[in-house]
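Shown next, in structure tokens, is the structure this report addresses.
Here's a slice of the assembly, chains where they normally sit.
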Amino acid sequence: MDIASLIGIIGAMAMIFMAIVTSGGSLLTYVDIPSFLMTVLGSYFALMLNASLSEALGIFKTLGRVFRIQDYKEKDIITKLMAFSDKARREGLLALEEELEDLDDEFMKKGLRLVVDGTDAEIIRVLMETELNQIQGRHAAKIGIVNAWATLAPGLGMIGTVVGLIAMMKNLEDKSAIGPNMAVALITTLYGAIMANVLFIPMAGKLRTHDAMEAQVKEMVIEGVLSIQAGDNPRILGMKLLTYLSPTDRKSVESEILKD
Amino acid sequence: MDIASLIGIIGAMAMIFMAIVTSGGSLLTYVDIPSFLMTVLGSYFALMLNASLSEALGIFKTLGRVFRIQDYKEKDIITKLMAFSDKARREGLLALEEELEDLDDEFMKKGLRLVVDGTDAEIIRVLMETELNQIQGRHAAKIGIVNAWATLAPGLGMIGTVVGLIAMMKNLEDKSAIGPNMAVALITTLYGAIMANVLFIPMAGKLRTHDAMEAQVKEMVIEGVLSIQAGDNPRILGMKLLTYLSPTDRKSVESEILKD
């Protein structure tokens, strides 16, 4: 569970509830089913026009990922690649074949299998980078859908408010109704602003971070696989891969790995 | 028929109608022919200034594509290219000529004809990529027109509202007319916001998705054609092409194709 996501969403909602309470209003004032349908469902319908059916249905799964902690195990990957490099230098590239069975990193497995098969380095690079590009393309499409919702929700909220304002304007005689009508009209704007600022904009941000981290780890794997094929010294391989880590992570890994 | 587009547009409109009804107003309040002409026709005229005549007239056809389901038949394409690759390796590149007759994928046909004609690989790549770039350029121009309308519609809506506000301000004596005049003034803003948020922004999004999918399939075809010319093993060809599919599609195709 990504604890930051959970704290973030609960905390932000709590702040909004606090603002409602300290405004002296009752929570019920802020609950209006038609406004909710108009803003939430309306923008989701607009999203269905924007996206393919599977993308529109898949967005909830995408949003769910925001709460899943991502651990890319860079340390394990570096250790493994260095071990493979060592083995390959001592016993030959074919000796890696038996290691592939237990490998559960599909991306690394695929790359190493190509190495074992004796595929040309340039082809391995192209195949792995194409795959990485495809993965990033799919992520970008999914994040794009979340961003689209972040744009459409305030749009629909604004439409709801204008609809409410027009109704109110048409009927200005009943002075006592002006305030409450105006209040209701503003609720769709509120819902749209919350959807954008508290939910979808931050969620798209977190998904982008996940994507960037995954891409970096995969680039590290490509670098490592090609380095193994080229017969690089495990130490050089280690140094190359360590540049992909942040200085703090690097320190701790460096002492473990390179001093052996 | 793209069911998501249909549900999306009908659903979003239904939500707006619901908002109108629950605002206590009558639907007629929201229908104002001059405001409609001002916003819809006015922004379309501005679009004619923005675009060429054929682009302006062609936008309705472009928008119609939003409701057409796009199936690029990646599976068939991969199967076909693998079969061609197999044949070419067994019987020579010239043997592909007879296959070209029945091929209805114009892009692949053109590429393979170049292969059969013995054209140089680099020239084939340049010709096919130029064509793909041209296709994407034309799509981008069309999507650009939809985006331009999405920008101009709220602009004209805003102009209509300011025109209405000025008229109302000039004539504040009749207190009872202020509300209704204001209501009318706001209607062009409402129309502009609906055109942008419920129609053109989502539609441009869907067209961009179509374009991205088509480009990806065409890149797969280029890869495949060049692979056939290079005499690649059908299995390698299959693996290369599979990287263009999403993991779920890939799984199903992989078992069918590569295990033969």
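As written, the chains take the letters A and B, and residue 1 is the first residue of each chain.
Just so we're on the same page, a residue touches a chain if its C-beta (ideal position, glycine included) is under 8 Å from a C-beta of that chain, and two chains touch if they have at least 3 such contacts.
This one's a predicted model, so the numbers in the text were calculated from it and none came from an experiment.
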Homomeric complex, total chain copies (2 given): 5
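Here is the rule we use: only the chains that are shown with their structure count from here on.
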Whole-Å gap between the CA centroids of chain A and chain B: 25
Interfacial residue positions of chain B with respect to chain A in the complex: 2-5, 7-12, 14-16, 18-20, 22-25, 29-30, 66, 176, 178-180, 182-183, 186-187, 189-190, 193-194, 196-199, 201-203, 205-206, 209, 212, 216, 236, 239-240, 243-246
Chain A residues within the chain B interface of the complex: 34-35, 37-38, 41-53, 55-56, 119, 123, 127, 130-131, 134, 137-138, 141, 144, 148, 151-152, 155-156, 158-160, 162-173, 181, 184-185, 188
